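Worksheet: the structure to be examined is printed underneath.
Every protein chain except one is present and positioned as in the full complex.
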């Protein structure tokens, strides 16, 4: 039983590392995957790969389409999707990934602070668990794979 | 050719009315649908329908699950989904609806101001059109049904 | 917006009539459907329609397959499935219908007394609402269609 | 030909061990999987992993959603689902798993005593075989993989 | 509740008429459909519609592809498929329709004489009922729609 | 039996009118649909509806995405797709529509001159019929709906 | 590129061995699979595995359901299905497998003598190739995997 887990959302804190460390420490048979998390590279990939655009809208459009190749493929391959919402920025792409995952039948775990529960009620209603810390996410993953908690 | 169009997102401006007026004025064979847009009713429906909860998390959870009956059913019945993002609030549910619609293969039209294009680049990349005004949405609907523009 | 609602489960109380009365009283655009609820007819339909069986197992088998034509077709056509669990009998077919409905993506409302919540926790976790009275089911249906509560 | 077989249902007898022993003894290329079968852990996992709940309904709800991550993922990965019904408890979750498996197109084998055939007629009508002993289940698995019986 | 019922198989007896008469006599809300049942027309449609072929294989091929437009569309639209096997001819197309219907999740009723039960065991195992007379088929249809038998 | 038939391809000859006339003359229960066939409008719709673009690539991109709302929706609603290839222009969009229709399981009829058979062999291999004249298409439609030819 | 190829149909000639020999001789990366081809075992498996039945219909039914576990699972796992029709017996199960495979989107190769082309025209119209000898089937498999012919 080897599971693919996709990590979506916030890129300005170290929650991915904490989950990765926990998965390794617990020896879980899990492969983690993510979008490109380097902000500048992700924003500029369209221009760098296919030439610069004059209009900001199309620069973003070209980059976002290219990024979607990786994101959509990895979500489709995932057994489980973890979506992290921080308190800064709008992070609509995280909620977008959550809706996409839901329609594909992927179980979702959200990760966010208590202050965001009202704003995230629709997504939490569709999620299988709502965690407050990366450690809780790791514990849920461990339980799902090994039955231990 | 009668189309179902689901209107998702912002509930604090009159964009739904403007689209509805435009659809009527143009005589388009379109049925519009939405989530419950009365904020208080939508938030309190769980308590009112099934009894009050003590914990805010579960009050929200119960309400959001009940609201999802209507939302998910109407999106599944829709031929087209319009998603409106305003400049206030986080509106993660709008982005969530967009992701859900995308995975179901529904064409998406976004409606937002110029200032949000960078934040919405992933959703716009998946959308078939990105409008700035309700009038533009009506024009696109008219064109899609009648071929006139 | 005309919805098909399938009513699954207990056949020894009048919960179907109460929901039907409520739907009519509220003037909701809902068509209700059910399995054949006459117990004897449902049990004997195989023998009556295709000849008597000697073995009880095959008598049941033949009847259950024929009943499945109606049940599965109506669930597939439904927008929403209400599943009623009473305190008598095992009612495995109700839970079976619930699992089938879930995998087809149909929203589920359960209807049962407080004493059954622990036994029904898996189904309630997948359901969009858990009601205690037929009146609550009607109220949720009304809210889902009209937004009023 | 390596098959995944999911074992659903009763957790108070040793039927899983008997099937596991039989699969090993026959050298069948089968991987068996199950929900978490430790009753207390399964019931309390929500509280342990994400903090205690005051309301029994929500304690159960939280636990059941977390357990569903494992259950639904393993059923989706399964080639075949065995569902065991004992004579104690209501075991609605076993029937629920059976309905879910059916809609996903997974072949089902039921395992139960003769006394339950009438109560299980709907599920048996949809199942590919109805066994009375774990040894029969192993024999069917052996036959399905090797053609020997 | 208006059902589409597709009638597949034997074209040299009057079973279709008997079912049609029965459906009308019982006033059932059923629309019946079939392949083109005029043998010569069905065989020659390719040549008549698109020009004559020299090779018998390609004459058949062209006709069969054109006939498939009607057959596959009607089966996809059907709620239920009745498949009739007579004692003459090979009727592989009837068995082919049955397999196609099964994979689409359509309930199947077979109609054949007792002498064919062994030869049809795989199809009967997948069917929801196996009738011996058109009158039995009508009775099952009536029961499925009205619950009366 | 009312069928939706989508007409894809060449816009510089009157084949659509001929099919439409034939359908009307024969009194067939068919609704025909098409992309926007006014060349200039189709090319310029993006600029007209959402503002002019500087880059030809993005002007085309914006228009093509908007046109796809209509095209993809109508193909999804269609029971049958007719694809016309003329001897001028590349008409990649017609072949693109054919591939899209095939994967959705829609039967395809191609319409082209004899000179194109080699170039269209992959599409014809997947099509249910390959016609040379609009009259033949009408005859196939008539046969598929009425069984007459 | 390792392909799964399911071999359906006639069990009274050595066509399976010839294809297996050819695949091995050519060193093709193909895994072949089949139903249980021992006639007696296949017919009696229900009685042997789950106890004897009195009624021939139910003996066949029980056996056919158990055999379907293997058959349907292997067809679902297959990349390609070869269906052999001989000149004896009705072989409705072969045509049934072909229809099931078609609806699942599996490419089909038929294998039969010239004398059966008219009787098999519907299946051949849906198949990707119609071979007369096992050697031709092997040659098509080789070409599909290696591009050599």
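Each chain carries a letter (A, B, C, D, E, F and G) given by its place in the written order, and its residues are counted from 1.
In the analysis below, a contact is a pair of C-beta atoms (placed from the backbone, for glycine too) under 8 Å apart; a residue touches a chain by one contact, two chains touch by 3 or more.
Everything numeric in this text was worked out from a predicted model, so none of it was measured.
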item	value
Identified contact with the non-displayed chain, of F:11, F:30, F:49 or F:95	F:95
Absent chain, residues of chain G that touch it	1, 3, 79-80, 105, 107, 109, 127-132, 136, 139-140, 143-145, 147-149
Interface with the unshown chain - residue positions in chain F	56-57, 60-61, 63-65, 67-68, 71, 85, 89-104, 117-126, 130
Footprint left on chain A by the chain that the document does not show	33, 36-38, 41, 45, 48-50, 62, 65-66, 68-70, 72-74, 76
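Convention: only the chains that are shown with their structure count from here on.
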item	value
Centroid spacing, where centroids are CA-atom means, of chain B and chain G in whole angstrom	50
Gap in Å, rounded to a whole number, between the CA centres of chain E and chain C	31
Sites on chain B at which at least two other chains make contact	65, 68, 130
